[in-house]
Structures are given as C-alpha cells and as structure tokens.
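Encoded as structure tokens, the structure appears first; notes follow it.
Note that one protein chain is taken out, while the other chains of the complex remain in position.
And now, chain A:
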C-alpha cells in the first residue's frame, strides 16, 4: 500500500528533516556567537534535491529488476542534508564569522519553511482522508 509513501511525501519528509538539522545548526551558530575561532556552519538540502530532480547529481545507482535485489547506491530519491562549515571568512577580531543578523533571519526563514512543509503534509493527509472516506 502506497497511501502516504509517494515521492512528494518522501520529499516533504526529507525537507522536514533538513529543516530540523538546519534549526540545530543555526541554534549552534547563535550559541557560539561570542566564541573565539568558531566558524559558522550551514545546511544544504534544497539545492541537492533540485539537482536530484534535474538528474544532474553524479551518482551511481544499481538497477533493481527484482524486489529481492540489494539496493546499490542511494536508497531513495531524496538526498540527505549536508552540513558544511564556512572556513573562508572572518567577521570579527577573534576570527569568529557568525553574523548574528544573518543567523536570526535564517532562523525565521527556516521556521516559516518548516511550517510550510507541515502545512503541505497536512493537506496531503487530508486529501487521502477525503479519498478514503469518500465524501
């Protein structure tokens, strides 16, 4: 049964996980705003998903022609969020590069994005419920 296991639902799930990870990374950046030599990190997911959808992501995937086959390469079409540290810049005299304004706006942005994913997920569930109940 593939009630709530469509590709778009999986992508929403991936988006939620990415937003979770991004929330943690931004919270960590804000927590370390006064720490000398700290370098900020960021999470990329949406761009990776876009690459995946466009088929430009260079990766090797085994073809599965039988359900008993082992899966070679990524197991689903949704990429994992990737955390990268920005080593290239320095904002401050103590080599810290956390820009608090940028982090706060990223925080607000991330929260809205998360809410949007949840809204979309709820709508999909509602549609499925309508289909099941038939009214």
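Everything that follows uses one rule, which is that a contact is a pair of C-beta atoms (placed from the backbone, for glycine too) under 8 Å apart; a residue touches a chain by one contact, two chains touch by 3 or more; residues count from 1.
Just so we're on the same page, contacts and distances are computed from a predicted model.
*Asks:* Out of "Ion-translocating oxidoreductase complex subunit A", "Flagellar basal-body rod protein FlgC", "ABC transporter permease" or "Nitrite reductase (NADH) large subunit", flag the one the UniProt entry gives for the chain missing from this complex.
*Replies:* "Flagellar basal-body rod protein FlgC"
*Asks:* For a quick check of understanding: of A:7, A:82 or A:95, which residue touches the chain that isn't displayed?
*Replies:* Selected residue, touching the omitted chain: A:82.
*Asks:* Using the touch rule from the top, list residues of chain A that touch the missing partner.
*Replies:* Given the touch definition above, chain A has residues 16-17, 19-21, 23-28, 30-36, 38, 41, 82-84, 100, 103-104, 107-108, 110-111, 114-115, 118, 121-122, 125 touching the missing chain.
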